[in-house]
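Excluded from the complex is one protein chain; the other protein chains are retained at their positions.
Right, chain A next:
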Amino acid sequence: MKARSFKRVYVWELPVRFFHWINAFSITILAVTGFIIANPPAIMSNAEASDAYWFGTVRFIHFATAYVFFFNMILRVYWSFVGNRFSSWRAFWPFSKKMWHNFLHVIKVDVFLANEKKPDIKDISIGHNSVASFSYAALFLLALVQVFTGFGLYAANAGWWLPKLFSWVVPFMGGDFIVRTIHHIATWGFILFTLIHVYLVFYHDWLEGRGEVSSMFGGYKFVCEERLTKALEDEEIESPVDEETLEIID
């Protein structure tokens, strides 16, 4: 096998990385506090109720984090219109022919672990692969479900107009009970997503060895040099290439 040289490509811009970690952080906090609210632990205490407020604090953290989660999400939607092509909303719309082709490739090679006789270097996505894009689009919908049901439940106690905008949700669904149940079940969707997401990031890092895990910290991924030249020749897209060449001989 011939030696390959890789170049460092800036894939995830700073706002995208910030979004990712704020999102991960707030989902963790929301899930943990959410489960505590759903089924609080038994705490025996001699304290008077007037001296204790831990459950109120847990609820406060849940609501405050919900706002962080919500506004973070809004900013990410904004960034999908002004950010680079890897963060663009187009990357999450897996219905072009090219993306559909990639979708099937990923299912075949990465999910069912088939080995290709002649691997095409173009099948390795630089940003999200199509299956990943699809899962993020699904996660976005799940997040919307949480926003609508969560603010819907919160609206009756809210004094601000923003949560009150969601006050129609509870009557629309028929009552608090069903809204709460949906809110609770959707949390499990986030947990299942996280398991699969983290596993696949490790999987790609291990099998492709081009900095999948660290890319969400530093923003860079390593891409074969030959791909860059091709892309430049095609002149389809302006090159997001870092001029500095990293000599990693594979």
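We take it that contacts are C-beta pairs under 8 Å (C-beta built on N, C-alpha and C of every residue); 3 or more make two chains touch, one makes a residue touch a chain; residues count from 1.
Definition applied: contacts and distances are computed from a predicted model.
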item: Undisplayed chain, where the name is taken from the UniProt record, one of "Hydrogenase small subunit", "Peptide/nickel transport system permease protein", "Ketosynthase chain-length factor" or "Sarcosine oxidase subunit alpha family protein"; value: "Hydrogenase small subunit"
item: Listed residues A:A64, A:L141 or A:I191, member touching the removed chain; value: A:I191
item: Residue touching the undisplayed chain, where the options are A:F71, A:W89 or A:W168; value: A:W168
item: Contact footprint on chain A, counting only the chain that is left out; value: 1, 38-40, 42-45, 47, 49-56, 58-59, 111, 113-115, 156-157, 167-168, 170-172, 174-178, 180-181, 184-185, 187-188, 191-192, 195-196, 199, 203, 206-207, 209, 249-250
